[in-house]
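With one protein chain withheld, the remaining protein chains of the complex are depicted in position.
Every chain is named by a letter (A and B) in the order it is written, and numbering of its residues begins at 1.
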Amino acid sequence: MTEQRVISRKTGVEDTDYKWGFELDIESDIAPRGLNEDIVRLISAKKREPEWMLEWRLKAYRHWLKLGSEEPKWANVKFPPIDYQDMIYYAAPRSQADGPKSLDEIDPEILEGFNKLGIPLEEQKKLSGVAVDAVLDSVSVATTYQEMLKKVGVIFCSMSEAVKNHPELVQKYIGSVVPYSDNFYATLNSAVFSDGSFCYVPPGVRCPIELMTYFRINEMDTGQFERTLIIADKGSYVSYLEGCTAPMRKTHQLHAAVVELVALDDAEIKYSTLQNWYPGDKDGNGGVYNFVTKRGKAQGRGSKISWTQVETGSAITWKYPSVILQGDDSVGEFYSVALVNNHQQADTGTKMTHIGKNTRSTIIAKGISAGKANNTYRGQVKIMPTANGARNFTQCDSLLIGDECGAHTVPYIEVRNPTAQLEHEATTSKVSDDQLFYLQQRGLSLEESNYMIINGFCRGIFKELPFEFAAEASQLMRVSLEGTVG
Amino acid sequence: MAESDTDKNAPLLDVRDLHVSVGETDILKGIDLTVSVGEVHAIMGPNGSGKSTLASVLAGRPEFTVTHGKVLYGGQNLLAMLPEERAREGIFLAFQYPVELAGVRTWQFLRASVDAVRRHRGLKELSIREFDKLLDEKREVVKIDPEMLKRSVNEGFSGGEKKRNEVLQMAMLDPTLAVLDETDSGLDIDALKIVAEGVDRFRSPSKAIILVTHYQRILNYISPDRVHVLMDGRIVRSGDRELALELEKKGYDWIRESVAA
Partner (left out) sequence: MTQAPAKNQSYRSDFRTAEQATDSPAWLRDVRAEAMARFEELGFPTARKGNEKWKYTNVAPIARSEFGFDPKRDLNGLNADSLTVAVPWHETWHRLVFVDGVFAKDLSSRPEAANGVRVSSLAEALVSDNGAVQEHLAKHALFEDDGFAALNTAFVRDGAYVRVTSNVTLETPIHLVFVSTGRAEPTVSYPRVLLVAEAGSRATVIESYVALGDGEYFNDAVSETVLGEGAEIEHYRLQAEGESAFHVGTARVVQAEGSNYSSSAFFKGSSLGRYDLSVLLDGPGSTCRLNGLYMTSGSQHQDNNINIEHAKPHTTSRLYYKGILDGKSRAVFGGTVLVRKEAQKTDALQSDKNLVLSPDAEVDSKPALFIYADDVKCGHGATAGNIDLDTVFYMRSRGLDVDAASRLLIYGFARESIDTVREQHLKSYLESLFLESLPKYRFEF
């Protein structure tokens, strides 16, 4: 297990802070700039989609038109207007235009690129214990371990393949958790989503390995609109990881993904994210706008959905991985570390909607702000009249490093049932001089001492990550904070 | 305790093959215990042995499920009674971790409890003057300042104050069977003496006490008639005072080994 530094691995471009900023030199098939009905039809045609899929996209597109440019305004983030007509909505490596092929046919430049990111796709080098779906710009280029998964009945493939090969599952569940009309960015995604991962775990199956999707933006001025759908059938279990990086660009790039999770009776989905999109430079130029809608439906009795995220990248993060606790006795969890530095802005949190009886949710959010960055936790806990005996516990802790940053906590507690119990706690602090002195007195450097304390602050979250990812996350924090502490 | 037409010589408490679980976990795995009036029983055992569970089950804590066995109290089926019925029938549990009651004054709480218990026992409710007189008498034993009685129950009390407040409640409610769940833990020697004094005064030929404790220290002040060692949900040894002293000298591992042997 030496090659586990997947997201934070240094890649040889040592003279910049962002080590994943290189660009691949590959020929791409690129749609014309702008968004109109023809572009939606073009994307659908490129992917050779069935009629119903195109219809759904068009419905979304027409709804999006009605929204005008009404992006959500309530978040604590600021950015200049986005010109949705000056963006490219589809880009695929030319060699991959027809979607993933056998490994021998993948462009060697792409394979080498993923190698550099620490995600080897070749059979002999592939990561042990993790099946990877590699998504480059708008398409999935390869998925490893497919044969092995097939044996236990787990379907893990790109969304494009799923639309072709498992239309009944896709048609049944797509939009069932995040409808196309959900919000501005989700609507846009529904119209133009390009690829993403699809996973179905059959009843009673415990997926034997971790599943992972690695997202990579390569082309300039392209938006990335992937869509992921995971269905855990009765009594099944799956742990899913997601990592992402992008080249350094002077201009902002939009990433508006949608993730939908469905857990049936007694099923459990564990979804972990290490988000390391390009955050922009020290002065706030460039960087990814990460406007993502993630939601799970704990639909079945006794089902469980758990989100863990470590957010260090992106110029702006707008993301609220949520759980609809519909089944009686279902469980929702949200564990988050969000770190912002320089001019980054994060407005992230969760939404727990309790519908079923005796549903339980836990929210633990840690925010770290450094430089001139602003970090907002925004979380809603809603107890519907039907949710007898519902329980929620929320804890939000913020750490400030320096006096030019901001740390904000905005909980929304909405209760419509007298038998519910909710508790929300939040604290704000800084790394204390006493703590630092204590560690220094034991021989650690100031910088080491700071990392140790910050790492301790996040430990409760890191331990929720799959083992391989935990060390990774800690490393990522260190790289993201370089030069700000000590 | 209410009159019942059972045998006058019957024990006050008769626990037979009691099995208790919480959720899926079995905690008590067959307890037999007989306690008669006038007796003091000490139940000792390492952490996690089930001592506190036994104490809580006697008082009727709802999250425990009795899966097997029975408990007779004065000849009645204790397990069929609500927690408040048990209290009114004379069972008192001094909590290991007394609960804080925001905004509920200690005085008010004691008065409401004493009234409820007296009504049940067919006694007339005390006038404020009678109540205060009784309270004054009892609180002096456990050295509780009258100002404390104006404060919310246990809120902002120190560990020692909470335990003394438990003993005060016991004295006020005048139970027949007092179960003290680690009332000695976390107390310094002075506080321990005060608590022990309060418990010792309570001792009488018509009452019984079960002391649940990890250490034998408190037994220096309240000498038990019987000592039981609880391990992994079972009483593995019973004896007299000597057993507690031997236990202190040799530790729980000694019992564990001698039981295994």
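Keep in mind that, in the parts below, a contact is a pair of C-beta atoms (placed from the backbone, for glycine too) under 8 Å apart; a residue touches a chain by one contact, two chains touch by 3 or more.
Predicted model, so just to flag it, every value in this text is computed and none were measured.
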For the full complex, can you list every visible chain touched by the one that's not shown?
A, B
Selected residue (touches chain absent from view) among A:72, A:108 or A:456
A:72
Cross-chain touch to the chain not pictured, restricted to B:101, B:126 or B:148, is B:101
Given that one chain is not shown, which residue among A:385, A:456 or A:483 touches it?
A:385
Among B:62, B:122 or B:156, single out the residue that touches the unshown chain.
B:62
Go through chain B and note every residue touching the omitted chain.
59-63, 82-84, 86-88, 92-93, 95, 98-99, 101-105, 108-109, 112-113, 116-117, 120, 152, 169, 173
Positions on chain A where the hidden chain makes contact:
72-74, 383, 385, 398, 400-430
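The criterion applied here is as follows: only the chains that are shown with their structure count from here on.
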In whole angstrom, the CA-centroid distance of chain A from chain B equals 54
